[in-house]
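Can you keep this structure in mind? I'll have questions shortly.
A single protein chain has been omitted from the complex, and every remaining protein chain is retained in its original position.
Chains here go by letter, A, B and C, matching the order in which they are written, and residues are numbered from 1 within each.
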Amino acid sequence: MNQNVPPEPARNRIGLTAADYKGSKSTLCPGCGHDAITGSIIQAAFELGLEPHRVAKLSGIGCSSKTPAYFLGRSHAFNAVHGRMPSIATGVFIANRDLTLLGVSGDGDTASIGLGQFCHLVRRNVPVVYIIENNGVYGLTKGQFSATADLGSRGKSGRVNELMPIDLCAIAVQLGCGFVARSFSGDPKQLRPILKAALSHRGTAVVDVLSPCVTFNSHEGSTKSYAAVKEHDAPLHEISFIPHFENIEVDYEPGETREVRLHDGSKIALRKLDADYDPGDAFRALTTLHQSREEGKFVTGLLYVDPRKPAFDEEAAMVDEPLASLPLERVRPPKSALDEVMAGFKSGRM
Amino acid sequence: MNQNVPPEPARNRIGLTAADYKGSKSTLCPGCGHDAITGSIIQAAFELGLEPHRVAKLSGIGCSSKTPAYFLGRSHAFNAVHGRMPSIATGVFIANRDLTLLGVSGDGDTASIGLGQFCHLVRRNVPVVYIIENNGVYGLTKGQFSATADLGSRGKSGRVNELMPIDLCAIAVQLGCGFVARSFSGDPKQLRPILKAALSHRGTAVVDVLSPCVTFNSHEGSTKSYAAVKEHDAPLHEISFIPHFENIEVDYEPGETREVRLHDGSKIALRKLDADYDPGDAFRALTTLHQSREEGKFVTGLLYVDPRKPAFDEEAAMVDEPLASLPLERVRPPKSALDEVMAGFKSGRM
Amino acid sequence: MTHPVNDFNLHVATVNGSGSQTANNTLLRAMFQMGVPVSGKNLFPSNIAGLPTWFTIRVNERGWVARQRRNDLLVAMNPETSVQDIAAMGPGSVILMAEGVPAPKVVDGATSYVVPFQKLIEPIVADAKLRKLVVNMIYVGAVARILGIERAEVERALESQLGRKPKALAMNRAAVDAGFEYAETNMKPAPFRVERRNLTGGKILIDGNQAAALGAVFAGVTFAAWYPITPSSSLAEALQGFLDRYRRDPATKKATYAIVQAEDEISAIGMVLGASWAGARAMTATSGPGLSLMTEFTGYGYYAEIPAVVWDIQRIGPSTGLPTRTSQGDLLSVAFLSHGDTKHVMLFPASVEDCYEFGLEAFDLADRLQTPVFVMSDLDLGMNVWMADPFRYPEKPWDRGKVLTAADLEKLGRFERYRDVDGDAIPYRTLPGTPHPAAAYFTRGSGHDEAARYTESSEAYPRVMDRLNRKWETARSLVPKPVVDDVKGADAAIVSYGSSWYAVEEARDLLRGDAIETSALLVKSYPFPEEVGRFLARHERIYVVEQNRDGQMASLLRMEYPERATRIRPVLHYDGLPLDAQTVVDGVRSGEREEVAAR
Partner (left out) sequence: MTHPVNDFNLHVATVNGSGSQTANNTLLRAMFQMGVPVSGKNLFPSNIAGLPTWFTIRVNERGWVARQRRNDLLVAMNPETSVQDIAAMGPGSVILMAEGVPAPKVVDGATSYVVPFQKLIEPIVADAKLRKLVVNMIYVGAVARILGIERAEVERALESQLGRKPKALAMNRAAVDAGFEYAETNMKPAPFRVERRNLTGGKILIDGNQAAALGAVFAGVTFAAWYPITPSSSLAEALQGFLDRYRRDPATKKATYAIVQAEDEISAIGMVLGASWAGARAMTATSGPGLSLMTEFTGYGYYAEIPAVVWDIQRIGPSTGLPTRTSQGDLLSVAFLSHGDTKHVMLFPASVEDCYEFGLEAFDLADRLQTPVFVMSDLDLGMNVWMADPFRYPEKPWDRGKVLTAADLEKLGRFERYRDVDGDAIPYRTLPGTPHPAAAYFTRGSGHDEAARYTESSEAYPRVMDRLNRKWETARSLVPKPVVDDVKGADAAIVSYGSSWYAVEEARDLLRGDAIETSALLVKSYPFPEEVGRFLARHERIYVVEQNRDGQMASLLRMEYPERATRIRPVLHYDGLPLDAQTVVDGVRSGEREEVAAR
């Protein structure tokens, strides 16, 4: 075979290459965990064969929230104000339910200023993949503690965090979220299938990704430095994702693997590690999260999933096509309707 | 004994009568659950012998948030904006840690607009008794569903609530709150001791009180009507409170009663009903809340308590006396300090 | 100045939650059906039940509908307020007081009756709880009798309201009759009365919030997010009602819209911006505190250029203020809502017709200008009932503004979100989901250039800001024009906007009687169309009438027209009650007197 011909780049089911899912050059610090997540997002979108124009990227404010500029350059993006991406997501989804919403936020953006909107997004189960790039600090404002900073963690300035961290996964499970996962920017093998599964889930999918801030939170005494996370990372299972368009029949050793089937026919396979973990048990999830915090570990993997939970639009009982594309005839009632109303206000019957 | 002499009104340890803890006349709807809670607050404050001038009443906006006008007329009150009472409470407490903070909010005020601040108040463990007068609707704006409305509950207009309720007790436990209780406006026997215990707890004490809205949420199909709550009320235990200033030694049948000792020496006695319940077990609390919701029951009682959790001021390491009362000499550094700083900015060492 | 026929004010004092609404509407409608112009104002407390409430019906043959200070007929049902209510009645007035309510001495020349409402209702309604509601119908009958309201019209009015509930109807009818008979035997006809006319033919009675909701329905609104707050809640609730009824897909019965009750106003406006950005026609409605919470996001909407329709139903006061009292106090805060060089478009509806028209037009403007548009209504306009001609069905299609489709992009080849292609400073936009590789762009509140790229450039930033200023000039030419009434040889001019207009028109009539001729300008929008500047240029003394303390419109005019600044004289009213003509007359007259004196 001829050495001089450069190898054809791989193409996905819609004929795009991984490069087609890239965005502009990152302006984050070299080594930032967020850039690694960006890489996994690009790869996941490529492997799933997402149509870029059907994706809407959303974010709040922060280093993390800048990243939508660095992936899926052919998709529309809405970089909102700080902590308010959930309300934007809700509006975008209602206007066009055909879009796949990909939201990126930070721990400050979500757990501090955005906590209220985050909880209500989850409660409404608006279909959006909500990625939290969690580094325990406010990166863009130079390293103050965020509300996910661990108790006793030491800041770059030497200050010690006295407050208990808010565990966004636990909150999500508590609020009945149908898809809750935690991962680590440094573990693309785990993160990628989780992202693909989240993108295939119909409902709010919360993906909390530990993403070390190399500039302000990677010193000695930080519990979220790359080293610390790597050391305390405790995966629940080995995850693989089988998209609906690949009807591979994988056969596993019995009892070794759990399979979760998503509404679009995709499958998530979870290979048991030391202990067997049932991601369908909300209480198991909460206890596991609680214990792992006590032990100073970060459990990662698919914490909880319930593919049957009705999504927001089902409740709103909207027409099937996007509201945004309805023509005037369908949204302006006929003159007879106005006449009827006017008659009512004439007679007082209305 | 002479019939004509009116009986002397009872006086508490500081010589006040129950009437001294009253406020102005209520302007709420006759029969509103909130008025019943007001009654219990008055009684609890009287029995504890709170000094009115050492109490600060706080609230947000809503029918519930109006009630501080109806009790403790001799105490300062801060009726804040909608959903933001927690931040006010935090500021008031830091300015004067000698005050007992008594906050009243509603389910709309706390679970909708105020959810973020509520969570962060709990996280900081600011010492305040946070009462939620929970009726599942927005009373003052005429009966829209709130975020605590139960799934499937029917509104006065006939609409059915499609969203899952936010369980503020569960959220509080999840965030590590040191005192979480649920009660019913119609059960003063239970509510009063809970309030007294909350007022004696050092840290955020969340008391979620089901408080039927007789005007907008007491119709057929409402899950929070007086009748519905009365019917589904499931007390965890029989509660009694022994204040520190009454060193009564109560002796209980062994195994029948649990005792919780608060930091000020007061005691909470929990008499076992059908099942034994350990309020020191956060997971037991969460499971119980979850199951009861599945069964359509309202568990009431002391859900979780941890008297040892350090309060906010301990972390701030403030001087013992209120910051508000520090004289100028103690808060304006001497001239030498300014000289030192100026020298630093001259030389560039600072 | 009272005329015996079709010119008086009927004032009913009750407590809220007592169901007097139906009774009052029955009286209002009965007279309306007699062809006599009426208007009704409800003065209610910020509370649910048990506090004082007043309902005032103005009957005026010449069609004046503004509030008047004087009342001619009082029905005093509320013991809490009866003393003040009765004390306020002057000679020539008629007073019906419920048996047992405390009462001061009635002034000479006033007629008063003590009516045994309870005794009269007891035989009719057994159930005590029900009785409390139906008792009001007794005064309906009595008042009808002494005012000469035709019994048949009372019947019809009652029927049109309770027609669907036969049992209730019968019971209420009986109560009306009892009142009527009682009055017949125990009361004299009032010195003023109603006489049939033909002045309300074909007209409707509606409140501004319902009118606004209707406008939105026919504008093709597809999304609304809101958070309950008085006095805007009834707009969102009316919208929900109309949409549920008229906007379900005939085939599938599914909704061609969505309404979300958000967790707060920050979220409501966020949802609206998200939905608009994605192509929906999105709106919200709010009041004071909710408006303040929308501050940050509206700045985003201005800078990122996203359409949005925001109805501000103004109530009085900074902070929570008086939630059930009216005002025009949000102009300055809305004009400059959010930090930085931010300016917002405002529309000022002056009538329920305007509420409907702007309900339609605000969407076209927002889509055309790609910016949030604020419609500045108020409690008086939004929650009180007004007479109007039936609303016109929109003949022109909607204007969704400059949106490029995949086909357009194919033709154009390239697309830059923030480039001024047409010279009107309005750029083109694309919607997410547009199947074309060139469609995508990045929306942000941070610095951006013509291609929507992130920038901190000291050239690009001012370039975009200058274009936004030019867009502001384009807006000036697109927003609704003011109504100009130039009177030859007028002594002075009166500028007003919104619900103040009714009182101003009546005041001008009174001033004319006083030999003071005035020209008038009714401002309907900000930025001000050039007609506003020309009007100011034509007049020497300009009285700006508004319902706030700080002369907010006057301030905007002085900022915009420095060369006219000294001509502007604020006439202010800010006690929370709707503006009345007398206040305007007094303001203008005293100003004109000084003027004459100065000469």
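Throughout what follows, a residue touches a chain if its C-beta (ideal position, glycine included) is under 8 Å from a C-beta of that chain, and two chains touch if they have at least 3 such contacts.
Just so it is clear, the model here is predicted, and its values are computed rather than measured.
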| item | value |
| --- | --- |
| Which displayed chains the unshown chain touches | A, B, C |
| Residue touching the undisplayed chain, where the options are B:V92, B:A147 or B:A311 | B:V92 |
| Contact with the hidden chain (one of A:L16, A:L115 or A:V299) | A:L115 |
| Residue in contact with the excluded chain [from C:E296, C:E416 or C:D485] | C:E296 |
| Listed residues A:L72, A:A147, A:I194 or A:A285, member touching the removed chain | A:A147 |
| Residue in contact with the excluded chain [from C:T252, C:S446 or C:S590] | C:S446 |
| Hidden partner chain, residues of chain B it touches | 52-54, 56, 68-69, 73-81, 84, 86-96, 98-99, 116-117, 120, 316-320, 322-326, 328, 330-333, 335, 337-338, 341-342, 345-349 |
| Chain C residues that touch the omitted chain in the full complex | 45-46, 288-289, 291-293, 295-296, 299-300, 302-304, 316-325, 327, 329-330, 332-343, 444-447, 456, 458-459, 461-462, 465-466, 469, 548-550, 552, 555, 558-559, 562-563, 565-566, 568, 574-577 |
| In chain A, positions touching the absent partner | 27-30, 61, 63, 81-83, 112-113, 115, 138-142, 144-145, 147, 215 |
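Just so it is clear, only the chains that are shown with their structure count from here on.
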| item | value |
| --- | --- |
| Approximate Å spacing (C-alpha centroids) for the pair chain B, chain C | 40 |
| Chain centre separation (chain A, chain C; CA means) in Å | 43 |
| Residues of chain B touching at least two other chains | 112-113, 115, 147 |
| Residues of chain C touching at least two other chains | 263-264 |
